[in-house]
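Let me give you the structure first, and then I'll get to my questions.
Every protein chain except one is present and positioned as in the full complex.
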Amino acid sequence: MARGERPMVPDVEFESYYGRPILKEPTWKTPDVPLYLFLGGMAGCSAVLAEGAALTGRPELERVARMAAAGGAAAGTVALVHDLGRPERFLNMLRVIKPTSPLSVGSYILAPFSALSGAAAASNVTGLLPRLGRLAGLGAAAFGPPLATYTAALFANTAVPAWHEAHRELPFVFGGSGAQAAGGLAMLLVPLDQAGPARRMALAGAVVEIVAAESIVLRRGLVAEPYRKGLPGRLMRIARAATAVASAATVVGGRRSRIVAAAAGATYVAASVVTRFGVFEAGMDSARDPKYTVVPQRERLAARSESSTPQR
Amino acid sequence: MALSPLEWPVLRQLRGPDRLGRGKASMSHRSETLEPRTVEADKVVDSVCPFCAVGCAQRVFVKDGKITQIEGNPASPVSRGRLCPKGSASKQLVTSPTRVTKVRYRRPHGTEWEDLDLDTAMDMIADRVVKTRKQFWEWEADGKRTRRTLGIASLGGATLDNEENYLMKKLYTAMGAIQIENQARI
Amino acid sequence: MAEAHPVGFQWVMEAKRRGATIIHVDPRFTRTSAVADVHVPIRAGSDIAFLGGLVNHVLTTESYFRDYVVAYTNAANIVDEGFEDTEDLDGLFSGFDAEQAHYDPVSWRYQAPDDRSPDEEKRLQQIREDESGGGGQKESHVAAQSESHGSGGAAVPWKGKRDETLQDPRCVFQILKRHFARYTPEMVQEVCGIAPADFAEVADALVRNSGRERTSALAYAVGWTHHSTGAQTIRTGSILQLLLGNIGRPGGGIIALRGHASIQGSTDIPTLFNILPGYLPMPHANQHQSLDEWVRDDEGKAGFWGNIRSYAVSLLKSYWGDAATADNDFCFDYLPRLTGDHSTYNTVKSQIEGGCKGYFLVGENPAVGSANGKMQRLGMANLDWLVVRDLQMIESATFWKDGPEIETGELVTEDIGTEIFFLPAASHVEKAGSFTQTQRMLQWRDKAVEPPGDARSELDFYFDLGVRIRERLAGSTDEMDRPLLDLAWDYPTDEKGEVDGQAVLREINGTGPDGAALSAYTELKPDGSTACGCWIYCGVYADEVNQARRRKPAWEQDEVAAEWGWAWPANRRILYNRASAAPDGSPWSERKKYVWWDAEKGRWVGRDVPDFVPDRAPDHVPEEGATGPDAIGGQDPFVMQTDGKGWLFAPVGLADGPMPSHYEPPESPVRNPLYGQQNNPTRRKYAHPANPINPSWSEVFPYVFTSYRLTEHHTAGGMSRTLPYLTELQPEPFCEISPRLAAERGLEHGGWATIVTARTAIEARVLVTDRVRSLRLGDTFVEQIGLPYHWGRNGISQGDSANDLVNITMDPNVYIQDKVGTCDIRPGRRPRGPALLAFVDGYRRRAGVDPDDPTDGGADR
Partner (left out) sequence: MTNSLWGRLDDPAGNAGHTDHPPRMGFFTDTSVCIGCKACEVACKEWNEVPEDGYLLTGMSYDNTQQLGASTWRHVAFVEKPAETVETVDLGMPEVGLPGASGDAGVKWLMSSDVCKHCTHAACLDVCPTGALFRTEFGTVVVQPDVCNGCGYCVPACPYGVIDIRPEDGRAFKCTLCYDRLKEGQKPACAQACPTESIQFGEVDELRERAAARVEELHARGVDVARLYGADPEDGVGGDGAFFLLLDEPEVYGLPPDPVVTTRDLGSIWKHVGGAAAAIVGLGVASFMGRRR
C-alpha cells in the first residue's frame, strides 16, 4: 500500500479494485520461458535449414544447423523442465493429449523433435547410421516449423491481453524470429560460401518478424501498448533496431565479409532473444495493469449494447 | 502411478467419450476414489462454539483421538449450521501447535520460565491458597462480621462452563474469597 | 451485530428479507451498517440523548401503545411528593448527597397508599427509620446490589396508587413526559450529531413498526453498556420498548448480544463478587448478618422473587449439604460478607497497594482485555502468586518479561516477586459441560477428545484444588476453616479422576427430599428439604435428564424450538410473555399471537411456556395480604417485579436516578448541552495516580476515541491472534479516522499514528475512511477515532493494546468502565522506552491534569 494514498476506487477512465490486476501475472520464470521460446524457434528453423543443407550438399551448414537444432531442443527442454513447479513430474506432459492446450500439443512436438534432431545430430557428428540420421533429420525438419511457431499459440491461448489479442501476428513474429535466429546462428558459425541460405533465411525471417510485430502495434490498439511502452517497449525497440542493423549488414556485406556476416548473424541471434523477452514482458505488463483487461472489455460491451439490446 | 499402461489417459481418451481429455479420461485414481475425510471419523461429537454467546452448534469429527474437522450443525435452530470466521477456525483453535500443554513456572524474581510437574504445581498452589487465605483472613470490618479473606482474587468465567463457574464460586465462597469476577464486569 | 455476532445476524437478514427495516446506530459505519436500511452515525457515549429523543417523540406524538402502557407499566403510578426531577435541579434528581456522590432514593418511591395494610405500614416505618438513621435503603446501591436484579426487580414497599387516566401531574407518565421534553430532535442533533431528518426517519420507522400488529426489537452490545451511564442506557431502551408495547411479545424485546460463550451463564451462576447463583445478593456486612436479614428485602413481596427464602436456603443446602440445618441458619454464617466495592478494578487497586496477594486468571487476559492495562500489569507485578489458566501463552502470563512497563523501565523483571503458575487449560472439545448463550439458553457440549499434555478442565482443576485444600485443613478446629471442611465436595469421578459435569449440573438443578432431581423452581422449599445450586436453572435436569443436551433438529419443531437445549427459567424462550396478550387474555393481534388465556381450559396456552402463574385468570385480583406468586394479579405480566408492572420509572434499584438522563462521558470534548451537570454525578471515580483523567473540554485532548471488536478477532485476542487463519484476515492494530481528521493532523493512510491520553500513548496503523464521519454538533465538529482492541505483545501479530488508553471510571450500578475517552492523535510511531513516559507526562502537564487529584476531570460543579 502506498503511504498516504487512500485506495478509494479511482474514477478516472476506468474502475478497478484498488488498481489491482484482474488477471494473475504468469508465473513463468525468466529467463527460462523466453529462452525456451527462443531456443524452440531457433532449433525448429535450424532443423529446416539442416535438411535444406543436406539436400543441397552444404555439409558445414548442415552440421551447424543439426547441432543447433539438437542443442536448442535439448537446452529448451531443460529450460522448460526447469520452469516446472514439480520438475520430477515432467513426464506428466505426455499423460494426455489435448488439442486445446498448446503446451500439450507442444510437448508432442518437442518430444519427437528432440529425439529426431538429437538422433540426426548424433548421426551427423559420429557418422554412424547415416541413412537413419537423414531420416531423423527429415522428421526433425517436419516438426521444426511447428516447434518454432506453436509457442505463439502457447502465449496467445491465454487471457493475457497483449498476447491473446496478438494471436494472429504472434506466430509470424515467433516464426520469423526463429528463422532469423537459425539463419543468424549459421551466419555466425558457417563459412560464407555455405551460408547463403542462412543469410536469406535470416533476412526473410527478419522481414516477417518486423512486419508482424509492427502490425500488432498498428492493429491491436490499447492492448498493444505494452509493446511500445516500458521495459517491453524498450526491448522490442532494441530488438527491432538490432534486426534492422543486422539485416542492413547482411544485405551490404553478408556475402563478402566473414566478419560482417558473423557479426550480423550474432546480432540476429541476440535480437531474436531480445524479441522473446520483449514479447514475454509485454504480456506480463498487460496482465499487471487492469486497464488492459477492463477497457477493451468495456468497449466490447459498449459496442455490443449499441448493436443490440443488452445481453447481460 | 503404478497403473496398467492401458490406463494411460491418452488411451482412455481414444477409447471413451472424453476425446479432448478434459474430464473423465484425465481423472486420476485419487480423484475417482476421493472421499471427504469426515466419513472416516470414528465419532461425531455435538458441541457448541466457544467464541461469542450466540451459541452456534458444532459437530466435531474425531478420528484416532484427533480432531479432523469442526463444522456447524444444521440442526440448530440458533445457527442452522453456520459459523462465523472465528467459529470456522475452531479446529485451528483446538489443534494449534502454539497451545501450551505443559505447566510453566516462573519463580519469584525469575527471568525465565521453568518446567514444573502438574501434581507439584497443584500442591504448591493449594499451599499458597491456604497460606494467603490465612494471612489475609478478616473476621470483621468496622465491627461487622465479614468472615472473609481479601488476599485472594479470581478473574474469569465467561469462557467457561456453567458447572465450572459453579464449582469456582462454591469453592471461593467457602474459602471466604469474595473478589471473584469475570468478563461480565469488563 | 454483523461485526461481532455474524451468525446471530442471519436472523436480522431474514427479517430484512421479509420486509423489516434495519436501523443501525453506531459511531462508525460497520459491516452491520453496510446491509442496514439506515445507518445513523452517533457520537460515542450519547446514546441516552438519542434514545431519550425517541422517548420524547413517542410521548409528544402520542405514538405509544396506550392499552399496553396503562395496563402493563407503572405509567399510572403516583410518585412521592418529595420527588424532584433533573428539570428542577439542572441535571440532578432529589436525594443527591454531593459529599458521598450518591443518591438517597427515598423520594423516588411510589406515593404511600392512604389505606395501608399492616405490612405496608411496617415498611413505611422502616423507611422512616432508615431516613433518620442513614442506613437501609441507601445501602441498596452500594456493592453493585443493583445487579442482583438480574432476574427480579428491586422490591418496592407497596404497589402504590394509580391514575389510569395518566393525567395526574405526579403520575409516572406525566413525570416522564416532563423529564424527556427537552430531548428534542434539535437537542439530539447537538448532543449526538444526528441530523433531525435522520432522527425523524428512525422515529417514524420505530413507531410505524410497533403496536398491536407489529413489533420492533432493540439489539445492543457493549456499545451501550461500556459507559459510566451504561445501566441507564439500557433503561432508556426499556422505557422506549415499554411505551411502544414491545416487551414480552414475539419480534420485540431488548436483545443483549453478549460476547463470550457463557458470559450469560457466568452471570447466572456468577463468578461475580456481588451475587450468588440465581442473582441472590452476596450478603453485605452492614445489612445481612442472618438468613432473615439476608432475604428480608424481598421475602413475601409480590411475584416469584417473593420466594427468595426458598431459593437462598436451597442454595445453602447445595453448598453445605447436611451441615446446613434450620438450627444454624442453614450455614448462612459461612457466607463471606461484602463491605463495598470488591469488583475487579477495585481488586486491581488493592493488588497494587499490596492488599491482595493471590490471583487466579481463568480464561481471562486483563493485561489486554481490561481497561487501563498498565494498572492491571502493575497489580499482577505486586502479587505473591498468580495462577494463569489458558490455552495459549497470553500477555497476562508474560508481562514480567515483555510487558510495556518492562520496555519503559517502570518494571524490572528481576524486581517482580510474583510467582507464576501457567497451567494449560482444556478447550471446549476436551471437556463436557454447558454454556448459556445470549438468550439464556443452556446447551450441553459432549467431550470429543482428551486434553493434551497437562491441560485440564476448570472443573477438574477446581475440584482437585478443593480436595487438596481440604486435605491440608483436615482436622483443623479453627472456625475459619469450617466452611471448607463442611463443604459438599464429593463429586463422582471417572477412572481418570475427572469430575462428571452432569453430576454438577444436577446439583445446580436441585434435588428434593427424596434425592430426585427437581423439575421447577416452584418446588423449592424454605425448610431445607430441597437443595438447588441455582434456582433459575431448576428444571435443567428435570426427570433426571440433561435437558440442556436436547438436540431435536430445528426442522422437527416450530420456530420457538423449545426442544433444543433448555432456557432458564422453566425453558421459557420469551420472558414476560403474558404481555403478548391483551389484559383480557386474548392475543393483541392474530399476527403477533404467542401466549394467551384459554378460558375453557382455565389456563394460559400458546407456543411458549407461559411466563405467568399457569392458571391465573386475566381478571384475577389478588387477595389483600397475599404474598409471593399469590400476589400476582391477572394483568401483572412482569412477574419478577413486586408490583407486576414494567417500570418506566424506577422507584428503587438504581444508583443514578429513577429515569435516565444524558451525561457526558468522564472525558468529553463538549459541554453537556442538556444540563449544567456535565458527568454522571454518581459515577464511580477510580482514584489512582496511574488512572489520570483527561480534563473535560481540554484542547490538548480534542478527539474522541472508542474501542471495539472486529469480526475476525475475539476480545483480548488469545483465541484469535494465535491462529493463522484469523490473524491473516486482520494482521495489525489500526485506528480508523475520517478524511477530515487525517487532513487536520497530517495522518497518512497506511502510515503510523500515535494516540495519546493521560494514561499512556499507543501506536497503530492509520486507516483513513469515509466510514468514520466527522460529526457536526452545532457549530463544531467532533472527530472520533475507532480502535479495535484485540492486540497485545504475544501471538502471531503483535501491537499496542487499545485498552491501555481506556480510563477506569465506572457506572455506579454495575461498576463497568466507560470505554469512551478523549485523546490526541499525531502522525508517526510512539516514543520508545522511557521516552514514552516523558512524552505522556508532557501531555499531562499541558492539559493541566491535577497531580494531586488526577481522576478529577474538572467538570463537576
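Should a chain be cited, it is by its letter among A, B and C, assigned in written order, with residues numbered from 1 in that chain.
In this text, a residue touches a chain if its C-beta (ideal position, glycine included) is under 8 Å from a C-beta of that chain, and two chains touch if they have at least 3 such contacts.
Please read these numbers as outputs of a predicted model, since none were measured by experiment.
**Student:** Could you tell me which displayed chains border the chain that was left out of the figure?
**Tutor:** A, B, C
**Student:** With the missing chain put back, one of A:156, A:189, A:242 or A:270 would touch it. Which one?
**Tutor:** A:156
**Student:** For the chain left out of this view, which of A:96, A:121 or A:279 touches it?
**Tutor:** In the complete complex, the chain left out is touched by residue A:96.
**Student:** On chain A, what residues meet the omitted chain?
**Tutor:** Touching the chain left out of view, chain A contributes residues 1, 6-9, 14-18, 20-28, 44-45, 48-49, 51-53, 55-56, 83-87, 89-90, 92-93, 95-96, 98-104, 106-107, 141, 144-146, 148-150, 152-154, 156-160, 163-164, 167-172, 174-176, 178-179, 183, 192-193, 196-198, 200-201, 204-205, 208, 255, 283, 287, 290, 293-294, 297-298, 300-301, 311-312.
**Student:** Against the chain that's been left off, what residues of chain C make contact? List them.
**Tutor:** 2, 6-7, 9-10, 13, 17, 29, 31-35, 39, 41, 185, 189, 193-198, 200, 710-712, 724-732, 734, 738-740, 749-750, 765, 767, 769-771, 773-776, 781, 796-797
**Student:** Touching the hidden chain in the full complex, which residues of chain B are there? Just list them.
**Tutor:** So the residues of chain B touching the missing chain come out as 9, 16-28, 30-31, 34-39, 69-72, 74, 81-89, 91-92.
Definition applied: only the chains that are shown with their structure count from here on.
**Student:** Which whole number of Å gives the spacing of the CA centres of chain A and chain B?
**Tutor:** The answer is 57 Å.
**Student:** In the complex formed with chain A, which residues of chain B make contact?
**Tutor:** 8-10, 13, 20-22, 25-26
**Student:** Going by the contact rule set out above, which residues of chain B touch chain C in the complex?
**Tutor:** On the chain B side, the touching residues are 43, 45-57, 60, 62, 65-67, 70, 73-80, 82-90, 92-94, 96, 98-109, 111, 113, 116, 118, 121-130, 132, 134-137, 139-142, 144-186.
**Student:** Could you list, by residue number, the parts of chain A that touch chain B in their complex?
**Tutor:** Residues of chain A touching chain B: 94-100.
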